[in-house]
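Heads up, one of the protein chains got dropped from this complex, but the rest are sitting where they should.
Labels run A and B following the written order; every chain starts at residue 1.
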Amino acid sequence: MGGRGRTQRSAVAEPRLLLLPAWGWFVVFFFIPLGYMVVYSFGINTGFFTVQFGLHTDQYARLWDPIYLNIYKNTFFLAATGTAGCLLIGYPFAYFLATRAGKHRNLLFFLVIVPFWTSLLIRTYSWILILNEKGPLSELLQRLHVISKPLDILYTNSAVLIGVVYDYLPLMIFPLYVAIERMDRSLIEASRDLGAGRLRTFRKVTIPLTLPGIMTGCLLTFIPMMGEYVVPTILGGAKSFLVGSLVANEILTAIDWPFGAAVSMGLVIVLLIAITLYLKVVGGKAEENLGAAL
Amino acid sequence: MGLQTKGPADLELRGVVKTFGSTLAVDHVSASIRPGEFYSLLGPSGCGKTTTLRLVAGFERPDAGNILLAGDDITATPPERRKVNTVFQHYALFPHLTVEDNVAYGLRHSKLNKEDVSERLERGLATVRLNELRHRHPRELSGGQQQRVALARALVNEPTVLLLDEPLAALDLKLRKAMQHELKKLQERVGISFVYVTHDQEEALTLSDRIAVMNDGRILQEGTPSEIYERPTTRFVADFIGETNFFEGLVEDTGAVTVVRTKSGAQLRCAGVSFAQQGDEVTVSVRPESIVAVTGQSRPANVLEGILQRTTYLGDSLQHHVMLADKTEVSIKRQSVSGASEDQWRVGARIEIGWSEADALVVSNENVAVADAEARRLVEVEGPA
Partner (left out) sequence: MSDLDRERLRAMLDQPITRRGAMAVGAAALFAACAKEVKVGPAANNSGGVQATPTTSALESDLSIYNWAQYVSPKTYPAFEKEFNVKITEDNYASNEDALAKLQAGAKGYDVVAPTGYMVQIMGQAGLLYELDKSQLPNLANVESRFLDLPFDPGNKYSVPKDYGTTGFGYRSDLVDEEMKSWEDFYRLASKYSGRYTVLDSPPEVVGSALKMLGYSYNSVDPKEIEEATKEIIGLKPHIRKITSSMREILTSGEAYVSLTWNGEIGYVALDAPDARYVVPAEGTEIWLDNWAIVAGAPHPNAAHAYLNWHLQPKVQARDTEYHYYGAVVEGEEQYLDPAIANDPAVYPSAETEAKLEVAEATPEWTKLRNEAWTKFKAA
């Protein structure tokens, strides 16, 4: 808190020049690329590398083809279920971490962070070993008689779901942890004291009060999942075509940059809608929560 | 004290023990709160009073002992099913709910029908005069207003016992005084038993029907405010409640008068107490306002000589400090009335001070509940059985 106050004072005291690096960063790494994308998305491909620029809406019209809409739908579905999965696993974990972990808290935090030190690619590949039909999970489940045949989920949508949930779980846990940790614990006691049982207390007090954390976590996981490319390729056997794969294919293989740009713009629009919803629900606390989480 | 009410006590603690790790937070606490009683748990921070309250609320489970509410054993009952409600130290109002929703929170989770809920809600809001603020959120309220919301939220549920955990501690002095008054009136009006936790002895003395003074997880003494103030049984209680002067010594004689010989050889005649045995190391407590200057005509039972060190003007009273021959400093409080004998109280002058047998209280040096008080409390707890 004191830190924030000091920063504000110095920002007022110093000229706006101090904001220049931030703006520069935004312009170079955000606005210019985005501008390129917008310009390309309104062009048409006339040869391998000849693009006719202008105000052609052909690419956007093409997006309405059911094939592409379906890809958006599938991607949205994966991101939504993946986000829900992260929330279902992340919430109890973050809750435990914030309230019960005690002296083990640092160790558990460490374990959440450690995978980040390894390449995403390697982490994702290692799931092939785990989910393999001859892998340890398959063996274990067969030995426990949970399944009678070898586990057959590698290179399916289930494997993709497991992969994205695994990869993005920490992004869900951190904001949730901050929100839960910050919540006044006496409010839970107050609710119990007023006759609400554990479940009702969770629904009426804990969830509403940690909603900003929930929304932040969902946004932080949903956004990258919408653009996911690596996990479906590796764990899905490249069989499920998501928006990310479509963009890569249009840009790299089909060499159709205008359409690739339009597909990306479609993704940008979907995410803008998600972010708008987020800001609406979380409101002014958004900045605070994102800041605390990141 | 043979006074007994019919039926079970509203709340009864029987030998309740609670440990946190190796710390004994509550050490065999027994108490009985009568219907409609304002009962305070008074003690310094860390004495176990808040833990005792949390055990009653159900937020903690005792390691041993039983808790009975209106005769029913609730030791293992979860908090939501205990007919007790709590006013939390920092109120613990739900920040995402309006005043109205905060107050109605418990009602809506009860089995009351809609009409009853709204009737009780209105009554609750009216009781604490919050009708105007019903649609505000807690953060838009002042400290005193929040306090009233917390009270209303708990009271509308009509608990058998209301638990209050230092509810006034967060308010400034003036507001605290006003709220004390309001709280007492409210309690008399609703007739619900209050268990009130505080570290403020003045607050406890003002509000309570009975006070239990706690230290180190134990109740040292239980009684009415005047009993606690006038008849402390331990040095700790005498020291914690109000100001006092201590004289340490050995019991020389017991009986109707207990005679204590101080280290410097002075013999003090004190009110008789049953727990003192000849040869015991004890302390004699004399309140500053019980000490008078000795004039020729009347000599009290105890007279000591010293030199007046300084005088402090306290507005409605004066405070004198007298240094005795053995270097003990004695504090004396006196109404500031102008009198003929005023010249006795000259700084630097030799002065004789004294007090009666009845004003000299023998208290135990041990920080434990002594037999006298223990015996009396047991009679109350166990009742005629």
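One rule holds in what follows: a contact is a pair of C-beta atoms (placed from the backbone, for glycine too) under 8 Å apart; a residue touches a chain by one contact, two chains touch by 3 or more.
Only a predicted model underlies this, so the values are computations on that prediction, with no experimental measurement involved.
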Missing chain -> touching shown chains A
Which of these, A:T57, A:N70 or A:T118, touches the one chain of the complex that we don't see? A:N70
Which of A:P208, A:P224 or A:G237 touches the chain that is not shown? A:G237
Missing-chain contacts on chain A, rising order, are 45-49, 67-68, 70-71, 74, 121-122, 125-126, 128-129, 132-134, 152, 155, 237-241, 245-246, 249-256
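Here is the rule we use: only the chains that are shown with their structure count from here on.
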Report the inter-centroid distance (CA atoms only) between chain A and chain B in whole Å. 56
How about chain A: which of its residues touch chain B in the complex? 184, 186-187, 189-197, 200, 204-205, 208-209
In the complex with chain A, residue positions of chain B that touch it: 57-59, 78-81, 84-86, 88, 90, 92-96, 105-106, 109-110, 153-154, 157
